[in-house]
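Here the structure is laid out as structure tokens; the discussion comes afterwards.
Excluded from the complex is one protein chain; the other protein chains are retained at their positions.
Labels run A and B following the written order; every chain starts at residue 1.
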Amino acid sequence: MANVSLRKLNIVLGGKPIIRDLDLCVEPGEFLVLLGPSGCGKSTLLHSIAGLVDSDSGAIEIGGRDMTDADPSERGIGMVFQSYALYPTMTVEDNMSFGLRIAGTPKAEIRRRVDRAAAMLQLDALLRRKPAQLSGGQRQRVAIGRALVREAQVFLFDEPLSNLDAKLRAELRRELKLLHQTLGSTMIYVTHDQVEAMTLATRIVVMQGGEIQQIGTPLDVYERPANRFVAGFLGAPAMAFVEGTLDAQGRFEADGMRYLQEDASRPAGRSAVLGIRPEHVAIQPDGDFVGEVTLVEPMGNHQVVWLRRGKATLASLVHDARSYAPGERVAFSIDTARVSLFDPVTGNRL
Amino acid sequence: MATLRLTRVTPYTALLPMALVAALGYLGAGLWTFYISLTGSRTFPSGHFIGLAQYHRLFDNERWMLSLHNLAVYGVLFVLACLVIGFLLAVVIDQNAMWKMRGEGVFRTIFLYPYAMSFVATGLVWQWLLTPGDGIDGGLRALGFHDLRFDWIVSQDFAIHTVVIATVWQMSGLVMALMLAGLRGVDPEIWKAARLDGIPAWRVYAQIILPMLWPTIATVLLLLATAVAKLYDAVVAMTQGGPGIASEVPAKFIMDHLFLRSNVGLASAGAIVLLVPVLALLAPYAYARSRKEAA
Partner (left out) sequence: MKMESIVPPLPATTPVAAPRKAVRRARRRWTPARIGLYVFLLGAALFFLLPLYVMIVTSLKSMDEIRQGGIFALPHAPTLAPWRLAWSGVCTGAACDGVRTGFWNSVAITVPSTILTILLGAVNGYALSFWRPRGANLLFGILLAGAFVPVQVMIYPLVRVMALAGIFGSLPAIVLVHLVFGMPVMTLLFRNYYCNVPHELFQAARIDGGGFWRIFLQVMLPMSLPVVVVAAIMQVTGVWNDYILGLVFAGRDNMPMMVQLNNVINTTTGVRQYNVNMAATILTALVPLALYFVSGRWFVRGIAAGAVKG
């Protein structure tokens, strides 16, 4: 396992700057997830680490060696693509061993690596098949196997689960996590799915518009989002935002309704946006606030109850089976220790 | 009910022209030609049945055997040259698309315009180009290459090769267009995966891309092979089968014997013989296609 370090990376594609002055350090053995919406540059970043996209300036280091201009095959990496990119006319075995054969690896060594990867990914029975005869999940495993046999220092994943259906996605997600635990290699993973990011990552890099919004552990990024974008991107249902003002004592009010009580630790005398997650809104008879139920979404093991208070709409995660009717007025509380406050203009955390 | 019945019948009546053309124009005409080949017809079809005698005469005919030999030589050279040139051009243009070279549309126009010209026009232009003394032959000498001669078009052995040059010029662009369409269907992530595996570009083409392009190549082969069997216009325009009969081809043999030498029976036998390899190529192709559609 090796580290990856990017310094002042700039990538311009088709005349447009995609990545601007980016610095990133990936620790050896960690599972780093690049998370962001389409077009935020995460795939481009991954491709430039792989050497498939040229950077215009900046340095890329893998395992302590400067790889900025190195060929993709010389960087000591393995990569798994979104569309698997398996060679359609070759068997699974040939797919996995092709690169090794070209590199002149001895036959015995190729055999050992292929068998090891096949065992790890339960591909033993499929070695003689062609990609067209495999299911989506099996093809994805072969793609992972092809990366594994390179016995690389760093593994790159480009949205590998997006072409699979939901159930298969969850299954393979867990297998990937197990794989990381078994191998311990450094893994860099690109996705737009925040569930994948939360469950797989040791650290998440949230990106938007070619720039890093926040780096942190899943818990960090979820509980203490650095700005409004990160706060809204993670968590489902999304965090609710209420625009209002903080008075001199730290009380938060929005259209005449109080949300937060005095607290000297809060910045005072300014406008702010209050962010509240659904799991921090509890419907209880002795709650401090009153709201009207507008919509109820039953989810099986929980319900999402949408409440309106004044002009604000809040969601509440409810774990009991009590039924709520639209129009009903209920009392609720907010866990004020877990809320976030943001600057209305910059979006940054206060 | 009247409307219901009409709706069920109308498709059949609408397809009547197609049925007539297929059954009479193609199938019927082919069967009639086969029938004539079994008779002793000279200028007009006669009912005089002589079995396979015309076929015996055909294969004793020196001109026919020469035409078959010419077609074989022509066929191999033509198909190979078109495939190689068409494929290389397609690869070069596709690669340049990846490197964003400008002018790709211009190059495609340059290579495909000959296909818009008829075989006759092609043959005539190349006849002029290859005229001994005034054509390229003379042009080379004017440039200073005094010992070089390029008089294939009047030589016994190489006249058919000049037809190869002209028709390859005309058809390679088509092969290029078809191969390019095939190349464009290749998932670009396969290229990325191959780069990562450290596979050199020529091996990617040889061991990954070409096998993937097999359906396209099969189609191209079928088109080229049938074009070979149909070779007529270009020969008539370029060499008239000459010098003498040095560049005679089966289609011309058949046409000459139908309309000039008044030997309809012999010509029909020739037509049926020409038909056999075409059907032999069509059958597996159609079978493979229908299996793929059923799957």
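Rule of thumb we're sticking to: contacts are C-beta pairs under 8 Å (C-beta built on N, C-alpha and C of every residue); 3 or more make two chains touch, one makes a residue touch a chain.
What you see is a predicted model, and the numbers here were worked out from it, not measured in a lab.
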_Residue, one of A:Glu74, A:Glu109, A:Glu171 or A:Asp335, that touches the chain absent here_ = A:Glu74
*asked:* I'm checking contacts with the chain that's been left out. Which of B:Ala53, B:Leu83, B:Leu124 or B:Val154 qualifies?
replied: B:Leu124
_Missing-partner contacts on subunit B, residue numbers_ = 3, 6-7, 10-12, 14-15, 17-19, 21-23, 25-30, 32-33, 36, 45, 85, 88-89, 92-93, 95-96, 99, 105, 107-122, 124-129, 131, 134-136, 138-139, 142-143, 169, 173-174, 177-178, 181, 201, 216, 219, 222-223, 226, 229-230, 232-233, 236-237, 240, 251, 254-255, 258-259, 264, 267-268, 270-272, 274-275, 278-279, 282, 286
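Keep in mind that, in the parts below, only the chains that are shown with their structure count from here on.
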*Report, in whole Å, the distance between the mean C-alpha point of subunit A and the mean C-alpha point of subunit B.*
56
*Sites on subunit B touched by subunit A in the complex*: 187, 189-190, 192-200, 203, 207-208, 211-212, 214
*Could you pull out which subunit A residues touch subunit B in their complex?*
47, 50, 52, 71-74, 77-79, 81-90, 98-99, 102-103, 146
